[in-house]
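Removed: one protein chain of the complex. Kept in place: all other protein chains.
Then we have chain A:
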Amino acid sequence: MQHGVKRTHLSGAAAEAKNARNRLLLEKYVALEETVLQKRRRKEYTRDALEITNELLDMNPEYYTVWNYRRHILRGLFPTLSDEKKVQILGNEIRLTTSYLQVNPKVYWIWNHRRWCLESIPEGPDGSEGWKNSFWKIELELIEQLLRLDPRNFHAWGYRRTVIAGLPKSFPGQSSPRDEIRFTTKKIESNFSNFSAWHYRIQLFTGIWRSMTAEAVEGEKREEFDFVRQALWTDPADQSAWLYHRWLIGTDSDEDTLKSEVKSIRELHETEPDSKWCMNALAHYERMLSATSSEVSSNSCADAVALMARLEEIDPQRISRYRDWVAEVK
């Protein structure tokens, strides 16, 4: 399904012809399904069974039972096959999922099957990682392509993490966490309304900062605040940037950081008095501020509560949520 493509309306003879075609297809599908499930019940793990699952998946690639069955068949066949043969079969499986993904890039079961194939590649040939390397090369090209076509497909992002994490040690194009951060930068710059990209960035920095000094981390955090601030000011209605900001603040931000962020967000609130996420963030941070320092405590609290009142007005569907929040504060 694509956004914005209108369904064309058929009438008369064309509609009848289409209905007749669909009836035939349905009959074919039901018969095929019955055959496949029968074989599965009988635990037929043969080449023929594999072929038949192909036919059924062509008609319905979202049928996860059939994907499971397919893996059972392969597991049944593998012990008798050489490594070369296994690699050849896995190659076919990957190609099959590729053709399905072009049409259905968001089906969990297709991604799972592909992941399983990657995990099943044997070592070799001859003690090298040659087979793995050639498969991984294809994987990297696939995720590049898919993320180019739809940078917001979280399946593709998740798969990218799998692929990068599983890169064979001898693979020539290693991608470090820093390289991956640069990748997310590129995607965010081309459209920052992309929760998956920001989310991946969070995971990458979390990993990197674990092994850095507190000072170095502070420096990078400041740069990240500058980066996300551009997004907040360009489009305060975009939730993903606010979520990233919330993560940056975290639960233990020092008073100075909180104060300067609150100042900046307050300025934004003054230019965009109706921006919901802006007010939510501001209230949350004011509340955190009030907990850190008694001198600002009562002011921050009052500000936060006032914001909640305003939120009730512009977002009446969530009145209870805002009132609960106020009750907690008090």
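What we mean here is this: a residue touches a chain if its C-beta (ideal position, glycine included) is under 8 Å from a C-beta of that chain, and two chains touch if they have at least 3 such contacts; residues count from 1.
Simple rule for what comes next: contacts and distances are computed from a predicted model.
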item: Listed names "ER membrane protein complex subunit 10", "TECT1 protein", "Sorting nexin-30" or "Rab proteins geranylgeranyltransferase", matching UniProt entry of the absent chain; value: "Rab proteins geranylgeranyltransferase"
item: Selected residue (touches chain absent from view) among A:Ser128, A:Gln145 or A:Gln230; value: A:Gln230
item: Full-complex contact with the absent chain, from A:Phe192, A:Phe225, A:Trp242 or A:Tyr285; value: A:Phe192
item: Among A:Glu62, A:Glu272 or A:Asp315, the residue in touch with the chain that has been omitted; value: A:Glu272
item: Absent chain, residues of chain A that touch it; value: 7-8, 10, 14, 18, 179, 182, 186, 189-192, 229-231, 233-236, 264, 267-268, 271-272
